[in-house]
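My structure is below; once you've seen it, I'll send some questions.
A single protein chain has been removed from this complex, and every other one stays in its place.
Up next, chain A:
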């Protein structure tokens, strides 16, 4: 840390160097009186030092919400949402997944969580005007392929369902009837989905700390899906190791948040559910269902948007296909009302079913 950049009096800089304080962050983490003791400076000098260190650590100046609404600060609020590909579900989510923050999707096995993850990996490749996060045709160089951004899909339990992905790709025209066929035809979907298989926590950390930032920085990827979060944390820790598990969980969550904020990327975490036995004493959630998302309160505190997928009784029929009925619920989100939509899983993907009036 070159202290000369901070525009302080020379005596302050020399005192700081003598006290072996290496960075502005270290200075901020020491209290005023302790700094006085360590550096031997007077109170006003220490205040100047803290002030300069704080100014160096501050990321950006405060902005007004009006500036955000006018689109003047893209890093803070880009106003983008990742559409799901179905207008009913986009209506539930007010546009789609938010671009900053971690979205969690939990549900029983067979509820359709992986299906939604695959569908989002395809919808992210569309241009922004069609609900995706790709740069769009206008900004591509005249001679060269369209610059689509894809998704990074991290599998931790089951192998990647490649056959289902191929089926979804071949049926995109049916699902996305609002997009011109030329746009769909020009996208090479499977080229832009990067699949990772991580069998344990260490390889997951490596993947998120090295490979994901590389892909995100180059703009090759604009969505990260982790399928599923619970598998590794539940299997690698014993019941009494919960302290260690919480620490690892917090590290993992902070990595996801860092990726999401640094590269303005939506992060989708698929989670399992666990049975709830003692419902009456739960003051944590309001849902009266018999299952709740796994990994407990520590993980719940790290999640920005929580969605839940449930299988319901009954089937829904469309044309020559029939599907078991499911429901996508918003459990909590800062900008969404609690509510849900019925969903069917078809050959072409997930589609919301409008409630009969």
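We adopt the following convention: a contact is a pair of C-beta atoms (placed from the backbone, for glycine too) under 8 Å apart; a residue touches a chain by one contact, two chains touch by 3 or more; residues count from 1.
Rule of thumb we're sticking to: contacts and distances are computed from a predicted model.
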item: Name of the absent chain as recorded in UniProt (options "DNA repair protein RAD51 homolog 3", "Serine/threonine-protein phosphatase 2A 55 kDa regulatory subunit B", "Steroid receptor RNA activator 1" or "FAD-dependent oxidoreductase domain-containing protein 1"); value: "DNA repair protein RAD51 homolog 3"
item: Which of A:211, A:234 or A:257 contacts the chain that the document leaves out; value: A:257
item: Residue numbers in chain A that touch the chain omitted from display; value: 11, 25, 28-29, 31, 40, 42-44, 50-51, 53-60, 62-66, 68-69, 76-77, 79, 94, 98, 100-101, 246-247, 250-251, 254, 257-258, 260-261, 280, 282-288, 296-298, 300-304, 306, 331-332, 334-335, 337-340
